[in-house]
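Every protein chain but one is kept in place in this view of the complex.
Moving on to subunit A:
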Amino acid sequence: MAVMITEAPAPAGRPVRDRHHRGVSRWVVLALVTVGALVMLVPFAFMLLNAFKSPGDYSSGGPLSWPTEFYTKGLRTYWTEVNFPLKLWNSTLIAGSVAVLGVAVSLLNAYALGIGRVRGRLWIVGLFLLANMLPQEALIYPLYYVAKEIGLYNTQLSVIIIFTVIQSAFGTYLLASVMGTFPRSLLEAAALDGAGKWTVLWRVVFPNLRPTLAVLLIFFFIWTWNEFLIPLVMLIDNQTQTIPVALASLQGDRLMDAPTTNAGSLISLVPAILFFLIFQRTLARGITAGAEK
């Protein structure tokens, strides 16, 4: 090892390009990352293991034992009992609408705050941040009463509106600070060319922020997908419910059905993972977008 470090100092002025000759620290980091990744995967491994175990098997062997049979009834029970395709559609509809609307609202808000520089923007951004930090439990009752009064209680629209606001509070905060650093010269050049406010937003700001917006879109989607409390309160019909609420219906008063819950979690996780895999490249590009400039 020591040889590797002392051997062949890089020629002056030329950085080392060969990644296999960068010393021992690279391998240490790799090992640490691998261990970290494995630790992250342990809960998923347990879920996978127990999703295909019969309840009797689980009760007598515990969560760590290897299943004695390949048991798929838990998966099938969950699928049919909660009418999973409908819940999947509901979740996708809600999370998808929130993601798109949330990003659109954040963009417009942030344009006014970050580039439009409205008066008192610091306070407004602070207010948005505060709204984002409020625990949802504190919001539940006011939301419930308003929704009930305007006839939106038990509709998906109520959840979409609520989460569009909550998510765009964060989005506005983030985008406003990003836009605060937007090169002024670019905006001035556009203005000189006769571009109005709308054209500047659409032709200059939007294309430059696209990677960041894509990341926001994905985050909003996944956050909304995983939300539990507000959908639980606002969507009381089985026809309108989302996947996390359906999962909760597997838990009884005093009894739990661990294998079915595991099976349910497994099915419920798949769409989010697929979504993540599809947009993974966008995510990576968005995060490094600032770094390349």
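The rule we apply is simple: contacts are C-beta pairs under 8 Å (C-beta built on N, C-alpha and C of every residue); 3 or more make two chains touch, one makes a residue touch a chain; residues count from 1.
Simple rule for what comes next: contacts and distances are computed from a predicted model.
The chain not displayed here is annotated in its UniProt record as "Extracellular solute-binding protein", chosen from "Fe-S cluster assembly ATPase SufC", "Extracellular solute-binding protein", "Diol dehydratase reactivase alpha subunit" or "Formate dehydrogenase". When the omitted chain is restored, the residue from A:L201, A:V233 or A:L266 that touches it is A:V233.
If you put the hidden chain back, the residue from A:L130, A:L186, A:A248 or A:L274 that touches it is A:A248.
Check A:G61, A:G96 or A:P271 against the missing chain and you find that the one touching it is A:G61.
Checked against the hidden chain, the listed residues A:L41, A:M256 or A:A284 yield one contact partner: A:M256.
Contact with the chain that does not appear here is found for just one residue of A:L48, A:V146 or A:I273, A:V146. Residues touching the missing chain, restricted to subunit A, are 55-56, 58-62, 81, 142, 144-146, 148-150, 153-154, 232-233, 236-238, 245-246, 248-258 (touch as defined at the top).
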